[in-house]
Each structure stands twice: as structure tokens, then as C-alpha cells.
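Worksheet: one structure, shown below.
Every protein chain except one is present and positioned as in the full complex.
Chains here go by letter, A, B and C, matching the order in which they are written, and residues are numbered from 1 within each.
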Amino acid sequence: MDFISILSIFVLACFVGYYVVWSVTPALHTPLMAVTNAISSVIIVGALIAAAEANSPIAKYLGLFGVVLASINIFGGFAVTQRMLAMYKKKGK
Amino acid sequence: MDFISILSIFVLACFVGYYVVWSVTPALHTPLMAVTNAISSVIIVGALIAAAEANSPIAKYLGLFGVVLASINIFGGFAVTQRMLAMYKKKGK
Amino acid sequence: MSFSILAAGAAHGGGTPAWAMLAYLVSGVFFILALRGLSSPATSQAGNRNGMIGMGIALITTLVTHDLANIFEIAAALAIGGVIGVVIARRIAMTAMPELVAGFHSLVGLAAVVVGFGAWLDPQSFGIVDGAGQILAVSRIELGLGIAIGAITFSGSVIAFLKLSGRMSGSPIMLPGRHVINLGTLAAILGLIALYTISPQGGAGEGWMVIAIAILAFIIGFLLIIPIGGADMPVVVSMLNSYSGWAAAAMGFTLGNSAMIITGALVGSSGAILSYIMCRAMNRSFISVIAGGFGADAGAGGGGGGAREQRPYKQGSAEDAAYMLEQAEKVIIIPGYGMAVAQAQHALREMGDKLKEKGVEVKYAIHPVAGRMPGHMNVLLAEASVPYDEVFELEDINSEFAQCDVAFIIGANDVVNPAAKTDKSSPIYGMPVFDVDKAKQVFFIKRSMGGVGYAGVDNDVFYMNQTVMLLADAKKMVEEIVKSLD
Partner (left out) sequence: MSFSILAAGAAHGGGTPAWAMLAYLVSGVFFILALRGLSSPATSQAGNRNGMIGMGIALITTLVTHDLANIFEIAAALAIGGVIGVVIARRIAMTAMPELVAGFHSLVGLAAVVVGFGAWLDPQSFGIVDGAGQILAVSRIELGLGIAIGAITFSGSVIAFLKLSGRMSGSPIMLPGRHVINLGTLAAILGLIALYTISPQGGAGEGWMVIAIAILAFIIGFLLIIPIGGADMPVVVSMLNSYSGWAAAAMGFTLGNSAMIITGALVGSSGAILSYIMCRAMNRSFISVIAGGFGADAGAGGGGGGAREQRPYKQGSAEDAAYMLEQAEKVIIIPGYGMAVAQAQHALREMGDKLKEKGVEVKYAIHPVAGRMPGHMNVLLAEASVPYDEVFELEDINSEFAQCDVAFIIGANDVVNPAAKTDKSSPIYGMPVFDVDKAKQVFFIKRSMGGVGYAGVDNDVFYMNQTVMLLADAKKMVEEIVKSLD
């Protein structure tokens, strides 16, 4: 990908982010915080690269440490969001 | 630009389009139709390429014809939108 | 997994310098901001200016990055188009907006066809050739689709223009066996595109195929639209708008041009969403609209409902109406298609002003499909300087009829028909309508008891106890009311 493409994707993603976040109902702002926490752990991709390719042993162990940290967030974040969301119920249910 | 970049831009642009159009107030749906008419004439870019590069005379005259058609739309579309929008006024103004 | 088609795409826009690609992105962002501005009347003019800036950037970028030898001819073409466009835009009456949009629209379609042919004749300039000088396979698909969609948009919009402007009867024209003909033609177009794509001497050759695609697409655009009734034309225009957006996006893929891709997605979404909104507001499925035949008995211009039973109704005069309106505390005005036909908006505004002077609260209630295009009534009221904060949407005002003294219906009909709520056999059943029956008093302006709304059905509101029919041309009637109010 060339820089312009990446920039284009970024610019459009910012518009999408703006609209999609404003459309979140205020009642779900706490789950929003939890789930953004989880998805921002997509930097685990970087940690995986460091852990997998491992041209340097320190890089490898740093990478593995990063994987642990990020996966706490991923699993914990989605699980706690799930737990919260399961509690929201409509009248008469 | 590689295909994936273009596709990424397209996919994100569809999300943006979805949100941005839903956020248009119904009172301005007629101007919306007029202005989308105007901007969809951005295909004038294609007509300009044909008219400017002109490796074939037919292509050149086709291109020039396309430029005329698209520019009717561009100038007409923006002008009529402008005329409509200038009419919307708030109370007490 | 094979991704050869992806690899083939790698050439797209290859020759464009980085700064130009950035400029096209900026142009696309300006287009987004243009539509975003329409989220409120206050920001809308700035939005429109953003649209112009975006278009300016795209134009200049394209000119600067290409051969300038023909610059004078190009400038002349731009000037001719520009003058025609501006003159039309200045002269057009606001009531003629629906046909103007359709007419402009046909031009976009034709321009797309022209660009498609240009790219086919001169593929080098478009940067869509492979090593052997043949047009790339992906580009051939995009080109074929672009021409086909452009041609359908052109001929379809021409029909829509003719029907909306009354130059052609609004009533559906149903050919026998049309579904078979249509499907056959569509299949032939798709087949030709496929044939062209795989054709060995294809590329810039095989002219007959490209021309045949265009001709068949012109024909099918015509065939698809004539069976659709006049008042369904706005849905058709929106649908074609959406298609042309996707066609522009396809062209953007070919040229690797982000301004085109973004525009295509915006216009494509806009058309699709407006069609959806209209269909939902009419409680009809998109398919039923496109299949056509609706409004077969009664065209947009009225026409008799024929053998209807005669039921008693009250008729009133302008003086009666003026007297009751003065006494009221709160009046809700419901304009419809008839107001546009009669050009009664200015007189109506005057009436509203007079009533407000006398201390009456006046509000305007707009149904999402009142008139003949989305937002049609809003534009006309704005033209007559009705402030937009006195104009309300269906769902915001419908609960207020119970507290209002007078519901003043002017040229609207289907949008106040209670059959939509009660009569399951009615063609408009399920469409949300104004609860005018809850108002203490109803005035109903239309020209005759015979005339019906677009859906061609009788309306119980005519015969309600509290309804007074004001039978006359809307403009004349309102002008007389204004006189009586003095």
C-alpha cells in the first residue's frame, strides 16, 4: 500500500468513526468504553509479528509479553462487554 | 493504487455515504437530489482525459461532448442548489 | 487461493503523480462535507460551497496532470456547458424541480456513456492497457458496465423527465409480455459484456459489441420506466441516481481516482436511501414500485375515480374559511401536490402571516411523500419565505392534531387518507398518514369532488362531520381567503 492509499483509508475511517460513535446510544457508553478497549488491542498484531519472526531473542520475549498484555485486554474486554450487554433488557421480557 | 487500497477506500466511503446521507434533514431532500446530481458529474474527469490526451480524433470530440454535458450538470446543479438553499430562512430573519 | 484479478488491478491509476492522488482525496473529502452541510439549513450553503470547491480541485488537478494542447477547446466546452447550466438553473420555476432533477440526471447518464466510449477508443490515455496494448480484463468489465448503466440512466431519466413535466401521460404503459422482453434484453447486455471481456481481439477492438451494449441499454432503460406511473417517478429518479453513483465508482476503480470512488459511494447511498425512505413512507416495497403499474386508473393530474357512490359532504366558501381561521387558536396547514400544481405557496404564506398577526398559532405539516419528490413541499414553502422552524415532519407534529382547532389541507390527499390506517384492501394501507380526523375542524381545498390523489382512492375525510370542502384552484381559493381576512 502506498502512503496516499493509507492516508485515504485513515481519513475515511475518521469520518466513519465520527458517525458511528455519535450514533451509539448514551445508555451504552460504558460498554462502548469497554469494547473500544478490546478492539484497540488489535496492536496485538505487532506483538505477534515480534514474537513470531524473532530475529532477536529480546524482541521475541518482548513480543510474547505484549501478546499476554493485549490478550488480557481482548478476552477481558469482550467478555466484560458481553456481560454488561446481556443485562440490558426490554420491558416485559 | 493497488486494488485492495481502492477497495478499502470504496468500502469505507460506502459507510461514510450511508451515515452522511441519513444525517441530511428531510427538509433538504430536494437540494440533496440536486447536489448529488452535481457531484456525480465528477465523471467529467474521464471526459477531460479523453478530450485532452486525444490519441484518436473521435475520442477527442466525444470527450469534448462529455465535458459539455457534465458541465451543464455541474454548473446547473450547484447553481440550482444554491438558489434553493438561499431560500431556507429561520423565523425572525 | 488465486488473486490474479487483484494483481491485474495493481496498474490502476499508475501514472498519476502522488500530489494529484492527494488532491483527488481532498476533493472527495469536500464532497463529503458538501452533503454533511445539508444536515441543517443553517450549514447548507457552506456545504454547497464545499461541493463547488471539491469539484474545482478535481477539475484543475485533471487538467494540470494531462496534456494541455486542447485547452482552448476544453475551455470552450466547459464554458458552453456552464452557461447552459447556469441559465437553466436561474430560469427554472421551483415547482418544476422534479423534472429538472430528472433532466439533469439524463445528462449524467449520457456523459457516462460518452466517457465509456472515450476510454474504449483511447485506452492508453486512461492508463488501462496491458503490455500487449489490449484493454485490461477488469477495465473491460468496468467499461461495459459503465456504458450500460449510463445508457439506462439516460433513457430512463428522459422518460421520467417527460412524465414528470407532463409532456407524456403519467399513466403506466404496459406492454404485453414486458417481463420476458426486459429479462431477455438484460441477459443480452450481460452476455455481451462477458463476451467483450473474454474476447481475444477485444480491448480497443470489437466495436460492435460495445455499441450493441449501449443500444440495448438505451432500449431497456426506456422499457423499464414506461410501465411505471408518474408519481412513482421520484423513486425511479432516485434509483437511477443511485445506479449512476455506482457507475461513477466503477469508473473510479478504473482510474484509481479516489474523488470518483468517494462520490460514487455518496451518490449511490443517497439514491438508495431516498428510494428507501419514499417506499417506506408509502408502505410499498421497492419491487412493487419498479414492477410498475401503480396509478393505472388515476394519473398524477387527477382524473375521475369513475363509479364512486355519492356521499353527502359540506361545501364552504372562502369567507366561511376565513371566519373560522380567525377564530382559531392553532391552525395546522398540510400542503400537498395540488399546492405545487397551483403554485399556491406564496398566497399560503400571506394567509399564514395574516393569521399570525391576529394571534393565531400557525404550523406547517409535511408528509415525507407529499408532492412529487422528497422535500418538495419544504422547498416550495422556503421559496415563499416560510421560516423552516415553522415547518414540521409527520412524526413531530402528528400528536398535535388533537389540540388544534383547524387542519387546513391544501392540495394534499393521499397523505391524509384514513383508509391507510383502517382499510386493509386499500392500495395505501399501512402508509403513515396525518391524523386530521382528530382536529376540531377540517378545511379541504381541491378542485372537484371527482378528483382523487395519486393513489386513485376515495377519501373519508371529505365526508366527515367537521370537514368543509373548499372546491376551487388552490391559489385562487387561498387568495380569496386572504382578501376575506382583511
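What we mean here is this: a residue touches a chain if its C-beta (ideal position, glycine included) is under 8 Å from a C-beta of that chain, and two chains touch if they have at least 3 such contacts.
Remember, it's a predicted structure, so these values are computed and weren't measured experimentally.
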Missing-chain contacts mapped onto chain B: 2-4, 7-8, 11-12, 15
Hidden partner chain, residues of chain A it touches: 1-4, 6, 9-10, 13-14, 16-18, 20-56, 58-60, 62-93
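Just so it is clear, only the chains that are shown with their structure count from here on.
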Chain centre separation (chain A, chain B; CA means) in Å: 36
Whole-Å gap between the CA centroids of chain B and chain C: 15
Chain centre separation (chain A, chain C; CA means) in Å: 41
Contacts with 2+ other chains: residues of chain C: 21, 28, 32, 258, 262
Two or more partner chains touched - positions in chain B: 1-2, 4, 6, 9, 13, 16, 20, 23
